[in-house]
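Here the complex is missing one protein chain, while the rest keep their positions.
Let's turn to subunit A:
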Amino acid sequence: MQSIIKIQGVSKTYASGFTALKSVDLEIRRGEIFALLGPNGAGKTTLISIICGIVNASSGRVLADGVDIVDDYRQARSLIGLVPQELTTDAFESVWDTVSFSRGLFGKPADPDYIEKVLRQLSLWDKRHSKMLALSGGMKRRVMIAKALSHEPRILFLDEPTAGVDVELRRDMWEMVRGLREDGVTVILTTHYIEEAEEMADRIGVINRGELVLVEDKAELIQKLGQKQLHLHLQTPLTELPPSLKPFNLVLSEEGTQLTYTFDAHQETSGIADLLRGLSELNIDLKDLQSKQSSLEEIFVSLVHRPES
């Protein structure tokens, strides 16, 4: 599939000396929903800000629909809509005025019918005369989205769209994003909720400490996320793994006091019963055992520390 955004070797070091991005390469496919996952401070917002023209890249370049975002900024930016993470709004403006302002700013002639459609879609029509300062946080978030959609962008960036948003609005937002995709809009969203990426994305990219650690189809990543680990603490240390336990692909800790068994929680049988039977046949006594699902943060950490393949 043809890519709509091509990021080539983009790095960013801020004046403070902090390196937010280290030579990131990424291609976003036309019409997909791409989720960029990463812990706080990973570089998600910096990457989006560079593509949208809010931050200058230290090196590298970005193409949006084939045009350079710096050299041909007019063409590139008119394709892109951005919903930033912070709820930054003009407090004294009305909903209608602020959304119309955005449309004009992006060079589009006034189109009250279109603005009405966007406001209705986002359940903002009744609030069109309200001043921004009178709106709740969730409503403000909707207005931010309406502003980003006001100029009919082909690419939409949603930076942490559901941070601090109630369940209803989150569902609405997911619904809206799907609708946009049906209209052919490419959507790039950042999040640190794995659930959100699971629900929405076609592909997922994980970014950590300014590096893109992985880009994968959602289905494959979910497979990995489904893995659980069982830690078995042994009464007496083992020097090596008994041959009969080989099929379980166990990992023996360095001191020989702990066995780690990785299994797929989505599978019908976890294999735990077989493993425990095998251990008791070998008279290996257990002091303790615990199973746990990798949290997103642990997945990030394991991805970061994963050896280069």
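One rule holds in what follows: contacts are C-beta pairs under 8 Å (C-beta built on N, C-alpha and C of every residue); 3 or more make two chains touch, one makes a residue touch a chain; residues count from 1.
Following the convention adopted for this analysis, contacts and distances are computed from a predicted model.
Asks: If you had to name the missing chain as UniProt does, which of "Anion-transporting ATPase", "Peptidoglycan-associated lipoprotein", "Transport permease protein" or "Acetolactate synthase" would it be?
Replies: The UniProt record for the chain left out of view names it "Transport permease protein".
Asks: Out of A:25, A:86 or A:217, which is the one that touches the chain we can't see?
Replies: Considering all chains, including the one not shown, the answer is A:86.
Asks: So one chain is hidden, and I want to know which residue out of A:15, A:167 or A:273 touches that hidden chain in the complete assembly.
Replies: In the full complex, the listed residue that touches the missing chain is A:15.
Asks: By the contact criterion defined above, which parts of subunit A meet the unshown chain? Give residue numbers in ascending order.
Replies: Its contact residues with the unshown chain are 14-15, 52-56, 73-78, 80, 82, 84, 86, 88-93, 97, 100-110, 147.
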